Structures are given as structure tokens and as C-alpha cells.
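Only one protein chain is missing from this complex, and each of the others stays in its spot.
Chains: A and B, in written order; residue numbering restarts at 1 for each.
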Amino acid sequence: MKLKKFSLDELASNLGAKVYGDESIIISGLATLQSADRSQISFLANPVYEKYLAQTQAGAVIISDDVYSKVLKGLGSMSVLIHPNPYLAYAQLSHLWDNSPEPIEGPAFIHSNASIHESAVISAGAFIDSGAVVQSGVVIHEGVVIGANCVVGEDSIIGKNTRLHANVTLYHAITIGSDCLIHSGAVIGSDGFGFAPNKGAWDKIAQLGSVVIEDNVEIGANTAIDRGALDNTVIEEGVKLDNQIQIAHNVRIGKNTAMAACCAVAGSTVIGSNCVIGGASGIAGHLTIVDNVHITAMTMVIKSLTTAGVYSSGTGVQPNDKWRKSIARLRQLDKMAKRLAALEKLVKTSS
Amino acid sequence: MKLKKFSLDELASNLGAKVYGDESIIISGLATLQSADRSQISFLANPVYEKYLAQTQAGAVIISDDVYSKVLKGLGSMSVLIHPNPYLAYAQLSHLWDNSPEPIEGPAFIHSNASIHESAVISAGAFIDSGAVVQSGVVIHEGVVIGANCVVGEDSIIGKNTRLHANVTLYHAITIGSDCLIHSGAVIGSDGFGFAPNKGAWDKIAQLGSVVIEDNVEIGANTAIDRGALDNTVIEEGVKLDNQIQIAHNVRIGKNTAMAACCAVAGSTVIGSNCVIGGASGIAGHLTIVDNVHITAMTMVIKSLTTAGVYSSGTGVQPNDKWRKSIARLRQLDKMAKRLAALEKLVKTSS
Partner (left out) sequence: MKLKKFSLDELASNLGAKVYGDESIIISGLATLQSADRSQISFLANPVYEKYLAQTQAGAVIISDDVYSKVLKGLGSMSVLIHPNPYLAYAQLSHLWDNSPEPIEGPAFIHSNASIHESAVISAGAFIDSGAVVQSGVVIHEGVVIGANCVVGEDSIIGKNTRLHANVTLYHAITIGSDCLIHSGAVIGSDGFGFAPNKGAWDKIAQLGSVVIEDNVEIGANTAIDRGALDNTVIEEGVKLDNQIQIAHNVRIGKNTAMAACCAVAGSTVIGSNCVIGGASGIAGHLTIVDNVHITAMTMVIKSLTTAGVYSSGTGVQPNDKWRKSIARLRQLDKMAKRLAALEKLVKTSS
């Protein structure tokens, strides 16, 4: 791995940040306040970590103007970058030290062990790694990276600069936009779970729709997105899906919604834009979730959410013995409610 | 994609349905009531969508006799197919317009990039795509399709006309019946999670059983089915498993049971026939679930279910502030119950 070095001054210009302290120091990495050394820059975004500011060994730290005014004395000789949003500044700097392997730019590179159907169109600057299989009629745009052992199904289209990490599977006729990132093990376009009951058994319903992934979407490892039954399953621009998510047929997820790992969204549900869905939540089928809904982790969404806001469910962890009592009582709750009502009546009558 | 066309009359014969209206119109696709155009046929199965019947642009619609009698006037000049079960009729028609790539019939086709052990038996009409690996002793029956980059482990047997989509993994000695459909990322035959505690660490227990998948089973994307510890894990005929499901060692799932995505079934549990298990439900180990049990989504099954019926758990979504109150009160419930009892005693004594 290459060690990339920048002067603090260069980083400050890059971020549009103000420097206090020695602008000439050389920074060769990014680290947390707790683990940084003199050659690294750190940042304070979450007030919880403010306690580490005094002891950090970082060569420089990115903080907001407010924090700077407050902790000025505690900083000693450490250099400081002032930025209105240190977390965003960190996000921007992180790419300077990203060591993920990047394919070399140039004409299309196709590994000799890849298997490309003669009818597929591979644009300039695409990179197709060993063992990848590109089926008939596929169109791969400029700068696309297809990782090792990926399979791209018939007639699928992959937009500019999108990257599939190793072992991604696209079924047939899938459309992926540009600048998407799809992690290993993701499966896009498998059949929706559609069966008609027929004399005690299940008749399969062919899944005639497809999946459309718009631009700038990230899809996590081992996430599965089913193709639509008749219309398409649609993941709109800027959506971020974490690992191990299940998106059923005909679902639509609105622009810039982020969904944490292990969520399951059942068929035909429509989720709005700019929602944040906590991990391992389940959303039943045929529901509508409006824009700007925030669902906390492990929530069980069994009705539409028609106003923006924060939603939750679940009982939260307890010591097992207390939990047993709570749960036993929960089962008696209907009777308790009736006893309470009866008692109220009795007391009112007698008083 | 080819556009397949049929006269309404042909479709009616195909379904054994009665036609009202113009039998000669040409239908080239299937769509929802909301999105269909004049060249497409639609259907009404769920009364919720009856409101779309008056405005649909579909060339024809499949409805039941009852609905026909009721909405007769609203249909205008639209042609109608009368069928006792429009959803089943839809399921049957859906296959007419299925554009999933189908391998060409003929002698066995083995892609030049597939890797087939010399001892494997590949029957006539099998199709093995690029990058697939078929290990020693495997038997692949007629008409089987092995998708790109699948791995079929030693001594496994795959029955007639079963299809593995791309990137499926079968471990060694797995038996798959005929007419099964296995989606990408599925893993069948991985080790059950068996360890004996030994001085603070875990001694692995070799998993000596296997997995038997009977005929006509569908297994969803990224679903995992572990091999048995001593006996086999068994998925009976006609079972439908959705995506991201976990089936632990020694589980048996009865005939025609359907399980929605993200369920987890722990070791040695036996599930009966014709059950419907809602998504993201968890079923603990060593339980028995009888036939015809219906479990709603996200249910936590921690005891055997010995009578048919509908079962549920979980608290369901609430606005976060109300949820916080409910949960805080739930923790006080045992005390509340005691206070209620004390109060009842007091009131009774004093009255």
C-alpha cells in the first residue's frame, strides 16, 4: 500500500477549512482521536468523544468553530482545522487514503478468464475481472468495474462508473444506473415470491417485471432485491442499502433513503424519500411510508406511516427473570384492564 | 425480448374461461389494472383493486362471475374473461410472457469455461453454464440447468428439470429432487452450528448428515440450509422458501409449506405441511409446529404450536414517544398487577 502524504495546508485548501497552528506539518493518514499518532489527522464530530481531545496524539484535528472556542486551552500545540461540519470533512478526506484496489484507466480490460457473450457491448475503460460472466445482450458503459466471478444476466444494462465487487449476481434485464457500488454476494433480479394457491399446493407466478436501480445507489453485501411481478422493483437515486437486506417484488424506495442492515421489505410497499430505516426492521407488504420517516432498529412496521416522524416498536432487552415476569403479565393485560374498569366502577358507586 | 401475441379466444381456451366481448382482440402482455394498455390483459383478484376496474385501459380483464354480475355496467366495451379464480388464471397466463432466458433444448450443453469432474454424470438435455464447477461423483439428471459460477459438491444428485440460477452453492452429498428452482446465492449443505463446550472453548462436531430437497421446491436468493448433524435436514415436496432464510441442521419442513423472506428456523425443529410462515419470523430449536399453522410476520416462536391456527407476536410500530411510554410501563407491569390485586382486596374488604 502506498502512503500518501499531504501538508496540513493542502488538506485545509482541499476542505476549504481555516488552519490554526503549523500549516506545514505533513499528514499521512486519518485516525480516531484515540488511536491517531503525530503523522495523522483526526476529527471531532460526536460530542461523546470530546473527552479524547485533550489526550489525542494526532498531528492535527478537525473541529467546529464552537468546539474550538470551548476547548482552546486544552489543545496545547496541536494544529487545528476549523470546519463547519467535521464529519463531512472527515468523509471528504477519507477518500485520499482509500487503498481499495482501483483498476488501471485505459481501454477496456477483460481478464482472459472472464466469459463475455459475443453480443455484449463493453465500453471503453470498463474492467472485467477473472471468472466474471457477461451474458448475451448486456450493455456495460464506460468505467464500469465487474469484479471477479460476478454474473451479469442477459440484456442487463450497467451505467457509467458503476462498480460490482466480486461475486455479485444480476439476473436478466436488470438496469443499474451510473456511479453505483454493489457489494459482494448481492443478488438483483431474483424472482419475487409469488404463488397462487391451487388445491393445497402452490402454482408459480412468473415474475415478468424487472429491477431498476437508479444512479448513485450503494447496495450492501448479500442483499437481495427481487424483480417485480408485473411492474418493476425500483430503487431511486442516492438510496443506500446496507448488507443482508431483503427487498421484495414491486417495492419502490425513494430518493436518498438509507436502510441499515438486515431489514426486510415485503412486496409492493412504497417507501418515501430521505427516510432512515434502522437495522433489522421489517416492513409488511402493500404499505406506504411517506418521506422523512425515521424508523428505529428492529421495528415491526405493520401499517402505513402517513406522517413524517420517528417510529419504533419492540420491548428492549431486560434481564431474563424480569423479562419473564413482564411477558407473563402482558398476557394477563386484557384481564387486568377489565378488572381495573370493574374496580373503578365499584369504587365510584360506593363513593 | 420477443413479444408474444395471442387472441383473447386462445387465452380463454388456455384457461377454460368464458369470454364476454370481442374474442378476436390480440393480447401481447399482462399488466395491473392501473398500468395496462389496450394490448394487455389484466385481472381482478383482490377486492381492494376493484376501484381501478372502471378506469383501466386494459384490452381485457379476468374477473370472477360474482364480480362480473356486480360491475357489469362499469365495464363499457372492455372484453372480459370469466374465471372462478382470477388469481390462479393470472398465475397460469404469466408463464406465456415469461422472458427468463431458457437454455436451448437438445443434447447436454456444457460451456467451455465450466469445470466438470470426469466422474460426474451429466444427462441429456442438461445445460451447464460458464464457470460452473461440478465435482466428482455428481449425478445431473435430464433437463437440469446449472447457472454460471454455481458449485455442485461431490456426490450430489440433482433431479430432472431442476434449475440452479447463477452462483448457487451445493456442498457434498446433497440430494435435490426434480422440478426445483434454486435462486442465486443460496447455499445448501453448509455445516450445522454444532459445538461441544470444552474448557471455555468450543469443540466442533462434524456434521455427518446431509440435506434432502424433495421435488418441486423453490429456494430463494441467499437462503442457507445446513446439513444435518447425524440425520438429514429435509425440505419436503412443494415447499416454497423465499430469500434470506436460514434453515438449521436437522430441521424438517412439511409438504407445501410456504415461508416468506428472512425467517430463521433453529435446529431440529419440525414444521408441518401447508403452513404459511410470515417474513422475518424466528422459530426456536427442538419445537414441533403442526400442519396448517399460519404465523404472521416477525413472530417469535419459542414453544411448539400443537393446534392449527393463526399465531403472532411483537408489539407493532408506534410513534417513538408513545412507544417509549408503553415500554417503560411494560417494565412496571408486574408491580402494577400486584397493586391492582391489593387494591381489589382493599376495596372488597371495605365494601
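Going forward, a residue touches a chain if its C-beta (ideal position, glycine included) is under 8 Å from a C-beta of that chain, and two chains touch if they have at least 3 such contacts.
Note that this is a predicted model, so its numbers are computed, not measured.
Q: Looking at the full complex, which residue from A:V71, A:L88 or A:A308 touches the chain that isn't shown here?
A: Considering the complete complex, A:L88 is the one touching the chain left out.
Q: Of A:P47, A:P107 or A:P319, which one is in contact with the hidden chain?
A: Hidden-chain contact among the options goes to A:P319.
Q: Of the residues A:V71, A:A108, A:A308 or A:M336, I need the one that contacts the missing chain.
A: With A:V71, A:A108, A:A308 or A:M336 as choices, the missing chain is touched by A:M336.
Q: For the chain that's not shown, point to the residue among A:N222, A:N250 or A:S268 touching it.
A: Hidden-chain contact among the options goes to A:N222.
Q: Of A:T32, A:S69, A:S119 or A:T306, which sits in contact with the chain we cannot see?
A: Reading the full complex, the residue touching the unseen chain is A:T32.
Q: Against the chain that's been left off, what residues of chain A make contact? List them.
A: Against the missing chain, chain A presents residues 1, 30-32, 35, 85, 87-88, 90-92, 94-95, 97-101, 111, 113, 129-131, 147-149, 165-167, 181, 183-185, 216, 218, 220-222, 238, 240, 242-244, 256, 258, 260-262, 274, 279-280, 297-298, 314-321, 323-324, 327, 330-331, 333-334, 336-337, 340, 343-344, 347, 351.
Q: For chain B, which residues lie in contact with the unshown chain of the complex?
A: Touching the chain left out of view, chain B contributes residues 113, 115, 131, 133, 135-136, 149, 151, 153-155, 167, 169, 171-173, 185, 187, 190-191, 193-198, 200-208, 222, 224, 226, 229-231, 244, 246, 248, 262, 264, 266, 282, 284, 295-296, 299-303, 305, 309-316, 318, 322, 325-326, 329-330, 332-333, 336, 339-340, 343, 346-347, 350.
The rule we apply is simple: only the chains that are shown with their structure count from here on.
Q: Per the centroid of Cα atoms for each chain, what is the distance between chain A and chain B, given in Å?
A: Here the centre of chain B sits 26 Å away from the centre of chain A.
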